[in-house]
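Yeah, one chain of the complex is gone here, protein chain that is, but the others are all in their spots.
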Amino acid sequence: MTSSDMVAQVPLEWYLLVSGILFAIGMTGVLTRRNVLVIFMSVELMMNAVNITLVAFGTALNSLAGQAFVVFVVTVAAAEAAVGLAIIMALVRHKPTVDPAEMELMKE
Amino acid sequence: MPDVLNLVWLIPALPLAGMLITGLFGRLFTRAGLRLAASYLATACVLLALLLSIAVAVAVGARNGLAFSYQLYTWIPSGDFRADIGFYVDGLTATMLLVVTGVASLVHIYAIGYMKDDGRDPEVIAHHGGQEHGHGESGTPPPSPPPATRGGEGGWRIAGGLQKDGGLVRFFCFLNLFVFSMLVLVLANNYLMLFVGWELVGLSSYLLIGFWYQKRDIFQDIKGFLRKDVPFEAAKKAFIVNRIGDFGFAVGIMMLFVNFGTLAFKDVFNMAPTQVNNFVLGNMTVTCLLLFMGAMGKSAQFPLHVWLPDAMAGPTPVSALIHAATMVTAGVYLVARSNPLFHLAPDAMLVVLIIGTVTALLGATIACTATDLKQIVAYSTVSQLGYMFAGLGAGMWIAAIFHLFTHAFFKGLLFLGSGSVLHGMHDLEAEGKDPQDIRWMGGLASYMPVTRRTFIIGALANAGIFPLAGFWSKDEIISGAILNSGGVIKDHAVWGAIAGMFLWVGSFLTAFYMFRLVFLVFYNRRHWDPSTVHPHESPPIMTVPLIILAGAAVVVGVLVGFPPEAGLIHQYLYPVFKGVMVEAPASGYDAARFAQTFGLQLVSLFFAALGIGLAFLMYYRPNTFNESLRGALPALYRALRMRWYFDELYDLLFVRGGKAVANGLWAFDRNVVDGAVNGVASFYAWGSGRLRHVQTGFVGNYAMSIVLGLGGVLLVVAIPLVLKALGLFQ
Partner (left out) sequence: MSVGGMTIPIPSIAEVVFLVLSAVAIVAGLMMITRQDAVHSALWLVVVLFQLAGLYVLLNAPFLAVLQVLVYAGAILVLFLFVIMLLQLREGPQLGNVHQIQRVAAWPIGALLAVELVIVIALASGLHAPALPAGVAMHVPTAPQAVPAATPLPAGSGSTAFNNPGGGWPVEEVALYNGEPRALGIELYTNFLWPFEIASFILLVAVIGAIVLARREEPIPAEVETRGISLARGAYPGSPQAAEIGKVLAGQVPGVHVVQRDLAGDAPAPPFPHVTGLPGDAPRPPADPPAGPQA
């Protein structure tokens, strides 16, 4: 059995369903958690959920564009993680909390 | 040599250039001590335009009256609407060009002398005063003029450094602007461009009437009454009264466009005979009356005549150029230009005839008792414009234009002569006496010989004395109206005859008031104090234009207008009015026709002579005849003195009435409109006070709202899908 046969046997919708459920989970995490790091992780989860749809569609349509997009998303995610974590470091140094509700420097 | 008609654009371009140079670099001129250079430049521009105009007029004559249309570019292309910048040159245009540039040239030259000293010494300006309480009610004149008080309580006059510095350059800038505007008006090849020129002359008229905008004088007349001389108020009055007429004009132009789909003269006039029965909106009579409304405002016709006498607050050259020779004739030009339209609207023609006749009599009667030198001439202008409109209304198109042509010369002459008199009697002002009141004058004949002679020539021409210009033109209108030579008002022939009779009365009055003026100013006894007032003749730069104009007033009538109804001007203008005239002007001398016309003109002459005789009896020497006449008809005299109470009536009707309406509207606005607006505002203030709590400032809450929105969108997509899957929804 070649790998393309395996693809053929899993419907596209299944991937989409998994992606949608993971997306909803990530979003719930963003809304419920108060640790900014965990919120960050939830955002990463949401991005990965989207990545699945990109690759699934690309494979289904016999296109490499989906995979190329995922490469870019991963790149941006890496950049975002680097900058975002640096910002969190700087913020925590200023005020020792990870609750975004307490990060209110700009509000004043 | 290129066809001179292709250079027609240069005619308005020259004064425009003069205006721009003097206007933009006026300060440089003043600073460099070249005030006079600016005035020479402006005058040169107008003189060049005059030369070109003469060439154009000759070229038009050589074309056998074929109209020349010259399009520069399309100004507004907008859907069906198209407005071009272009020129339309025919005999009528050429005549107007000659009048405008000719009189403008002489007035410019004259103004160099008249306005040279306008940068008046502030010391002189500042010292006038007056008394609030006139002594006139008791009828006893004050023993002596009120003592001069420096900047008295009323502060009558604000000394202006500006007049001293920039006055002359500014004046010539405005004058050139006016000439440019008037040429645009005359040369336009469509109604919209004509309207642009129309408004521009209104603007320059406003600017020039209010030229001495800092002046707030109160002068005393011989009976102690005070007369206010506040030019900027006169300017406003002229502008606002003109707005009424211009409103009608604008609506008329819109109606033309609605019904014809074009505003170009050529197309409108070609379409008029077929289109007259296919009007979408209104009809030809209404359209013509709306156009005539504009003409009434601009040409000071009853009941919109009230602005013109007040406009005399401007400098005298302005009065001569704008308020006698050119701008006020724009209305006559408009009606004459629209002759194919008016021809198709006999009812409108009748209205023109009646308004013209009424105005002619109205102006003449008021002029009989007026005491202000310039206002007498102004009312004379109103009256003469009435003659022109009566001529138009009677279908005497060419006679009306002929009268316009001659009137420009002799009325310009009269105004410039008045200016010369005022110039010589300037000392009156220093005593706080009204320098324009003829009752302060008298016996000036020997002091101003040139002015006197030219003025008398102007008066004779205005009165219509054979063989001067006014005789040929004015009396041609009267005889034409009586004989119905125009033939347009066939159904109303009797109206023409009645109007002619009234115009004869007008002739009598005209002669009377003109010579009342002449006798009171130059003869009779001196009413001024020789120790303080030193009358003098004006310098040559002012008298030369007077002499030129006087010569023109003598010969121009017989030169272009003889024989009556078949003169040079009649042949020249015939192509313009070919479509609306009963018959072509006779090519030669027609004895029977001449006798008929000339006979009627002699009647007119008789009336004029009667008027002069009466004036001679009453005013040549000091006597009590006029006093007793005044005593015999006190009510009539008062009515005339109060100018038939027009200003008072308008004050009551429009000013007070308008105020009452405005107050009512203001109350409505404050309570209802503002109430609604404030109510809406307070509702939203209240609502936002409630909604404010949505903004918690927590990032999580905002993310939540995004998610809720996404959920909502998905719900909209999902619900139909579920229903479909369940078979509930197809």
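For clarity, chains are labelled A and B in written order, and residue numbers in each chain start from 1.
Please note the rule applied: contacts are C-beta pairs under 8 Å (C-beta built on N, C-alpha and C of every residue); 3 or more make two chains touch, one makes a residue touch a chain.
On a predicted model such as this, the values are computed, not experimentally measured, just so you know.
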For subunit A, residues in touch with the removed chain: 1, 3-18, 20-29, 31-35, 37-38, 40-42, 44-45, 48, 51-52, 55-56, 58-65, 67-68, 70-72, 74-83, 85-90, 92-93, 96-99, 101-102
For subunit B, residues in touch with the removed chain: 696, 698, 700-701, 704, 707-708, 710-711, 714-715, 717-718, 721-722, 724-725
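Going forward, only the chains that are shown with their structure count from here on.
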Residue numbers on subunit A that touch subunit B, as the complex places them: 27, 30-31, 34, 100-101, 104, 107
Residues of subunit B touching subunit A in the complex: 697-700, 703-704, 707
